[in-house]
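Here the complex is missing one protein chain, while the rest keep their positions.
By letter and in written order, the chains are A and B; residue numbering begins at 1 in each of them.
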Amino acid sequence: MRERIKEKLGPKIKEWHEHSARRIYFTVDKKDIFETVRFIFRELGMRFSTASGSDTPDSFEILYHFSNDSSGEFYSVRVFIEDKANPEIDSITPLFPGAEWIEREIWEMLGIKFKGHPNLKRLLLADEWPEGEYPLRHKNES
Amino acid sequence: MSFKIKALTKSIWVFHVSAGSCNNCDIEILDCLTPRFDLERFGIQLIGSVRHADALLITGAMSKKSVPRMKKIYEQAPKPCVVIAVGTCACSQHMFKDSYNVDQPLDKILPVDLYIPGCPPKPEAMIAGIVKLVTKLREKI
Partner (left out) sequence: MSHKVIVPIGPYHPLQEEPEFFQLYVEGEKVVDIDIIIGYNHRGIEKLAEAKHFDQVPYLVERICGICSSSHPYAYVLAVEDLFGGEENIVPERALYIRTIIDELQRIHSHLLWLGLAGHFIGYNTVWMWAWRYREPVLDMFEMVTGNRNNYAMFKVGGVRRDIRDEDIPALKKTLDELVPALSMFKGAVMDDPVIQARLKGVGILTKQQAIDWCVVGPTARASGLNMDVRRDEPYGVFDRVDWNVIVEKDGDIFAKTIIRILEMYESVGIIRQCLEKLPKGEIDADIKDIPAGEGIGRVEAPRGECFHYIKSDGTNRPIRHKIRAPSYMNVASDKVAAVGGTISDATITLAAVDPCYCCTERVAVIRKSDNQKIMNGWDLIKLSHEKTNKIKEELLHGRP
């Protein structure tokens, strides 16, 4: 599996880290995420487990987690979104509907816009929740 | 008024509302109806419409989205209606009180008549609580 990913994605992979036999993390540019996910989901047939977004001092970071159920390996694709003032990335929901909710959640929690998402509206927060306030962003924490 | 309270304490119809709970308390409430505890033999029934409720069982930590719904349900309940806070979340919001998605605790929103703490409170604790409440209400007559 790793060979297939490395072969197909080649130079798109910015960094590859194997934390253990079953934990593989690799980084791609955010512009390549749609193609990467399409490859992993459609061609390699891995299951999308979830995505986790975080706020770091330099950028936003999203990890897309995929499970290779037949081998127990877990692949996490990392992207960095450097433009913190206007964060956006392509949505992967057009590839499969299972991604719809998590992208909505990351949007309302961190404010990252998913371009091409068919239904980008609030999922968990109440309608009265103030616009522009993103609960999972770190505010001036020392 | 006293006639109503008397009628109230004879056979209580309860309506259950969850305002952002983890479900443990809700399952333990349902558990009270199962054969081991069997509250139905005392006439305590879980009902489907708040219009006939004598008591509101409220669980949950008061998440922002669920509070308006809970208030509306309280308004629809015929008075007098006792409000029972089931579980530590309903009593004091438990470990969620600092969360960005909860505001005030239940007793700042509605008048609470009975607090049953516990995470979740055992069915025995709930029954003990209801007995205490019924006894207290009867003493008022």
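We adopt the following convention: contacts are C-beta pairs under 8 Å (C-beta built on N, C-alpha and C of every residue); 3 or more make two chains touch, one makes a residue touch a chain.
All figures in this text were calculated on a predicted structure; none of them were measured in a lab.
Counting contacts over the entire complex, the absent chain touches A, B. Across the interface with the omitted chain, chain B contributes residues 16, 18-28, 30-31, 34-36, 48-51, 60-61, 63, 65-66, 68-69, 72, 76, 94-96, 98-102, 119-120, 122. Residues of chain A in touch with the missing chain: 19-20, 22-23, 25, 47-50, 52, 54, 63, 65, 67, 69-74, 76, 96-102, 122-126, 135-136.
FYI, only the chains that are shown with their structure count from here on.
Looking at the complex, you find that chain B touches chain A at residues 64-65, 100-101. For chain A in complex with chain B, the residues that touch the partner chain are 124-126, 128-129, 135.
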